[in-house]
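So, subunit A:
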Amino acid sequence: MTSNGMECSAANDVLLEVKNIYKNFGVTIALKDVSFSLERGKVYGLIGENGSGKSTVSSIIAGMQPASQGHMVYKNEEWNPSTMLVAQEKGIGMIVQESGTIPNISVAENIFLGHERLFSKGLFVDRKAMTQKAQELLDSFGISMFKASDRTSHLDMQMRKIIEIVKCLYWNPDLLIVDETSTALSLEGREFLYSVLDRLRKENKCVLFISHDLNEMMEHCDNLTVLRDGVIIGTLEKKEYEPNVIRKMMVGREIKGDYYRSDMDACSDEVVLKADCITTLEKLLCFSLELHKGEILGIGGLSDCGMHDVGRALFGIEKVLDGEVKVRGCTISSPQDAIANRMAYVSKNRDTESLGLSATIFENIASTGYRVNRWFANIVSGRKENAYVDNQIHELSIKCAGKHYAVNTLSGGNKQKVVFGKWVASNADILVLDCPTRGIDVGVKASMYKLFYEMKKSDKAIILISEELPELIGLCDRVIIMKDGRISHEAFRTEGLTEHGLIDYMI
Partner candidate 1 sequence: MKKVLVVLIVSLLATSMLFAGGASEEKGAAQFKIGVATIHEGETWEIQKKYFNEEVGPALNMQFMFSEKLNDANGLVDFMDQAYAAGCVGIINFVTSNDAVAQGSRKAEEWGVWFVTQNSALNSNVAKITHNLGHCGASATGMGRAYGEAINDLVSDGKEHSIFIFSGAAVGGAIGQGAASHYYTVEGILNAMKEKYNLKYELGIDEIINNQNPGEVATGNPNVKIYIYPGTNVSSAITAAQTQLQNGPYDIFAAVFSYSSFSNAIADVEKSTGKNIKVLGTVSIEKQTSTGFSSMDSFGDSVLSAAVLNPLNIQNGMCAVILYNALTGHAEAMKANGHTILFKVEPWFCKDAKTYENISKLDNSHETYVLNGEDLKALCVENNPAITYKDIEAKLVELSNIDAIIEKRLK
Partner candidate 2 sequence: MFRNRKAKDALFTFAFPLAMFVLMELLCFFLKGRHLVGSLLDVKTLVRNTGISAIIAFALSFNLSCGRFDLSLGAQRLAGTIIGGMIAMELGLSGLWFLLFSFLCGLVFGFITGMVFVITRVPPMVLGVGIGLVWECVPYTMSKGKGLNLFGVHGTEILTDTVFTIAVMIVVAVFVSLIMNRTKFGYEMKAIQGSQLIARNSGINIFRHAVLCYMFAGGLVCVAGIIDAAFQTQMSSTMGLASNGVVVSNMFAMMLGGYIGERSNQATGVIVASLTLNLFSYGLTLMELSEANTSVVNQTVFVLFLVFLANRYYFRKRKAEKARIAQALEQRRIMSVA
């Protein structure tokens, strides 16, 4: 009855309509003909794997970036927000994945950042009124973990996230977009978020909720839309929810013959890298791991489970306080040590950490080979260096107008190829790869998988840190699932290894 009623009123209550949206990043197609509509009084769930286009579509709605094609209608008007602020003023608020609070100011100041005018008293800003207003806001949500006058730097990640939620809610959005916020929240924080969802639903507002956590999605969303590779696979009503069905929809890509490896080859028993009960300042506590020659070891988990820290610690970037990382008997305590022991590291943040964007392809690849390419004393041989670089450009078929073009002119996939190029060229035999296929289109991905396999075949050891479970399952000889800085599960490569077999260990 109620659902019928809702459906009846739906025709009039459509808040936002997305029509045939496309989005390309260079050659990568992030969204392909995406259409849906959102109605008032409902909480919509958007679910899909990493890189499936969830964040892209929500950021387009919230005005962070424009669509390449297609259009949107919001409150019966053409919707084309130029910035997030415009969107916010018109009633679409978004809580973003990355942290958006400033540490050195108070909670109240963060909530009203950029809108201090609201409390203008002549030329001045009335701090008392601002703090009071913020406190009222916090009280109205029943938040007692911190006060509006507290300095944000004294709060933990979860509380900061809550500030962002409150900041967004102050504007009374008609449409609230929550993008993977819950992973940063503990139980208490999640309860708060859920209460917000309920409240908005009651107030006849609309929520677009994005999360990895299937259980929470099923529990709190009235409607689930599944995205895969930028395409909407399907939409389910609450009564149709069935975890297995949803998972299948999310994962169910066709696994072509050569996309992932199909063999069950084992690896040697020789340990090439060993982390012995390592502890870092933040995430890892007594973490141990062994990597064998010719092995691809996958590490998976939620983004803040500590798996990225493992990569950094193994390569000597993050300080290991206790325990040690050993490669063939040598202790690794800095990237220099690691490289001297023929290790390689591809960072999750490719553009800021693994590449010199304004440098040329040549300079990036050659950066690992200064020593190898010496001609005499410290003088580098141009001929050797050219060969060193050309070889990689050819081998990895990097698409570029020439090796002397800046890397920032390349597409994401080709940029990543350049990163690989520099390490392959350096002849590293232990590779620590942190999300190497992030933001890369399918074609390049396939060739990378092939490359990993070839490396394995030539007895190199790879640690593959990834947020994408299918990738881990498809490629790795062994998969470690991490949770809260510890290993929560370890699985070996078998035919029966499936995603939902692993997902439970992540949450």
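Heads up, the rule we're going with is that a contact is a pair of C-beta atoms (placed from the backbone, for glycine too) under 8 Å apart; a residue touches a chain by one contact, two chains touch by 3 or more; residues count from 1.
Regarding candidate selection, all candidates are chains of the complex that A comes from, given by their letters.
These numbers come from a predicted model, not from an experiment.
Asker: Consider subunit A on its own, then decide which of 1 or 2 touches it in this complex.
Answerer: 2
Asker: Please name which positions on subunit A make contact with candidate 2 in the complex.
Answerer: 83-85, 100-105, 109, 113-117, 120, 123-125, 127, 277, 279-281, 285-286, 319, 321-323
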